[in-house]
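Everything on this sheet refers to the single structure shown next.
What you see is the complex with one protein chain gone and the rest in place.
Our next item is subunit A:
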Amino acid sequence: MSAAVSTDGRETGTALDIRGLTTTYGAVRALDDVSFAVPSGRITAVLGANGAGKTTLLRTISGLVPATSGTVALGSHDLSRTPAERMPGLGLAHVPEGRGVITEMTVEENLRLGGLGRRTGTEPVPLERVFDLFQVLGERRHGVAHQLSGGERQMLVIGRALMASPTVLLLDEPSLGLAPRIVAQILDLLGGLARDEGLTVLLVEQNARSALSVADRGVVLSLGRVVADESAATLAGDDQLRHAYLGF
C-alpha cells in the first residue's frame, strides 16, 4: 500500500491506485490515460462537467465497463480484469447513478441482497445497523421500495452498500434530484463513515461546491483526462480552475 497525503497533512494509505486507465466506446475515448490515487479512509471527489468521464470512471473501476488499458489496484487485486460481480467480495461497493434501488423488492429485501455479497471474511451486518443510520428505512422495512421518496431511495442504496462491509464505496451523483437538506444529510453521513469507520469514498458529483465541502481530495476530469488532482481546499481556492471546470 503506497502513501498519499490528505487534507489534514497526515499520510494515509492508498485504497485504490488508478494507473493509465483508458476506456473507449467505439472511437470515443471516454477515459484517456487517467491516473490518480484514492487515499484510504478519506473522501475523494471526482468533479467535472457533463461528459467529462466521471460516471465512466466509476463504471470502469467496478467492472461494468471493460478498461481498454491501464490498471486499478485494490490491495493486491487488479480490478481492471475482475468481473463486476466479484467486486463486493473484494470490498468494493458501487452505488450507480440513478440510485439503483430494486423497486419491486421491499426495503428489507434490498438490504438483505446487499449483505449476500459481502466482503470475504466479514461477518454479516445486522439490518439494525442500517436502521440506526437511517431510521426511516426501519419504519418502512416491509414496504415496497418503489413507494420511497428520492431521498429515502438514496439512503436505501447507501445502506445496502454498507451491508456488504465495503472498504471502498463508489458513489455516483448522490445529490441528483434531491433537496439540499437531504444532500447535506447524506454528505454528513459519508463524512462520518470516512472519519469514524475508515471507509474510503470515491464521490462523483456535479455539484462541486457540495462535494468539496465534505471531500478531502478532488480530482477534476475534462474530456476523459485528469486536469487537476489536489486537496479539496486547494481546488476550492483555485479561482481559475473553479471557473474553468467546476462552474462556481
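Rule of thumb we're sticking to: contacts are C-beta pairs under 8 Å (C-beta built on N, C-alpha and C of every residue); 3 or more make two chains touch, one makes a residue touch a chain; residues count from 1.
Methods note: contacts and distances are computed from a predicted model.
Selecting from "Sugar kinase", "Solute:Na+ symporter, SSS family protein", "Branched-chain amino acid ABC transporter permease" or "Ferredoxin", the unshown chain of this assembly corresponds to "Branched-chain amino acid ABC transporter permease" (UniProt protein name). Screening A:P96, A:G143 or A:G191 against the full complex identifies A:P96 as the residue touching the chain left out. When the missing chain is restored to the complex, the residue among A:P88, A:G151, A:P174 or A:G224 that touches it is A:P88.
Screening A:L16, A:A164, A:I186 or A:V219 for touch with the missing chain picks out A:A164. Subunit A meets the missing chain through residues 62-64, 83-89, 93-94, 96, 100, 102-105, 109, 112-114, 116-118, 160, 164.
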